[in-house]
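Take a look at the structure set out below.
Note that one protein chain is taken out, while the other chains of the complex remain in position.
And then subunit A:
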Amino acid sequence: MLTFENTKCECGHQNPVGTVLCESCGNPLDVEEAASEAPLEMRYDGIARRSQKANPSPIDRVWNFFSSVKVAVRLIVITLIASIVGTIFTQENAFISFDPSTYYEERYGWIGKWYYKLGLSNTYESWWFIGLLVMIGTSLVICSLDRVLPLYRALNKQQIRKHLTFLTRQKTVYASSVEGAPEAWTASMAEQLKRRHYRVHQDGDALLAEKYRFSRWGPYINHIGLIVFLLAVLLRSLPGWAMDTYITVPEGETVQIPETNLYVKNEKFTIDYYKDDELPESLKGTARAKLYETKAVLYECEADCDDPSKQPQLKEVKRHSIIVNDPLSYQGIKAYQFGYDDTPKLKSVNPVLIDHKTGKTYGPFKLEMRNPELTYALGPYTLELRQTYMDFALDSEGKPTTKSKEPNAPAFVFVLKGPDLAEGGEPYMYFPKQNDKARFSQDVINGELAKRFEIKVPSMEGVEFAGVVTSLNIRSDRAMPYIWVGAGISMFGLLLGSYWHHRRIWLRIDGGRVTIGAHTNKNNYGMRAEVASALRGLGIVVEPKSLDNGRNKS
């Protein structure tokens, strides 16, 4: 097509290189097109794309590459295949904490190993996938621009009198002899077409009627929507625009949402199970959750937010009972119920000090697992806390140590001071949990002192457990409105393009013979029916089918 040199039409119009149908009269210029008998290639009205040039520069070559629909389709197909591959195994971002370098191989064998090695475990965030999206975006812009501008010009200054070949090679054609003045006949046809909501332009005995031209802009509006959509997706990678994080909040406590000035309090977490009579036979006796609910309060920090030496000043902004699929929502931030942990964790105990010699009991005193008081006055005695081990164990050298900071096996080292005790006090080790006391032989550690004194919790009432911990998934996506706008524009363009079709009818009378050619991009049956009905209005009865240009292959 680019080798075609003589771009001047017989009507005298000078066309750009790559023109298929003369911009002015519609006569086929392209050698192949001119030699053919088939209906004309009406795509973009036969105009040259903007980028079609005789001597393209390097920039033009890049431009031409992206301007090609063939290239666009290939890019889309490659992206689709990549997207499919990305769904084969769970993507890395679906896990909260795991080691991807071993997970895929352990779970899926050698396929998993290579899946991870090729970076497919992170398909949608990989540079090449984003690169494909960028190329599709570029192609969208350039393809659209390259076509929409010439098309706009072509449709804006249409020649009314087209070349006869242009009319006879449309898909809907009518030709017959007419009687009377050609101009009057044309005018009465114009009247018929106007009734069918056509906009009619008459030039003596030639006529152009068209309707629903706006539908031609549908695809381009659709593309603008897609570009807005892609840009909105790009926005999400800016810091602060998208958040997807998890927080765990023990009952009764308030926790800050990372990187915000918002705090969430878990007032109460409830988990409810179905009763047996609510369950079908096969599920009876199993624990089936009916409800997970976090009574949450959202606070906004007003002052002292970033100073750990002061308590943040919080103001309540929202209160909501979060259940599954009913998140707490505030200014675009949503907190979803994600999980819970109800394994009992010791919070505090209220033990007493027993003097076995006298049989007297002192206390109780409150011993917190977290940040306990350092001294306790019990009658004539004083307990000084010297060391705590939340998860007591002995290390390889036999020295006491703690395995974690969770109170799984708490141990406290006190110094007991008082009458009849050594100057400076005597050490006493206390394990609040009965099984730890036996396991680590508390009485043996305390030796002689264990015979005289005992610290113990008199009843279970003296034991407090920490509340259930709820985990919430915190999400926010500030780009979402733009994504919706993009999707809306795109859908609007799609509607324009698919529910309305540009219809055009050309007519000319040459020496007492009328020729009508009509073109639409979809529903040629409807087009023929409309031409037939207009002719019927003039008293000419034709079968719509007979208007079908015999050369129409479809």
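Quick notes on this one:
Note that a contact is a pair of C-beta atoms (placed from the backbone, for glycine too) under 8 Å apart; a residue touches a chain by one contact, two chains touch by 3 or more; residues count from 1.
Note that in this section contacts and distances are computed from a predicted model.
Of the candidates "Multiple-sugar transport system permease YteP", "GerAB/ArcD/ProY family transporter", "Thiol-disulfide oxidoreductase" or "Sulfite reductase", the chain left out of this view carries the UniProt protein name "Thiol-disulfide oxidoreductase". Touch with the chain omitted from the figure is made, among A:86, A:112 or A:137, by A:137.
Among A:395, A:443 or A:510, the one in contact with the hidden chain is A:395.
Of the listed positions A:44, A:63 or A:166, the one in contact with the omitted chain in the full complex is A:63.
Residue-wise, the contact with the chain that is not shown comes from A:231, picked out of A:231, A:450, A:480 or A:542. Between the chain not shown and the residues A:306, A:423 or A:448, the one that touches is A:306. By the touch rule set out above, subunit A reaches the unshown chain at residues 50, 59-60, 62-63, 93, 97, 122, 125-127, 129-131, 133-135, 137-138, 141-142, 145, 231, 234, 237, 239, 255-256, 258, 306-309, 370-372, 374, 385-388, 390-391, 395, 401-405.
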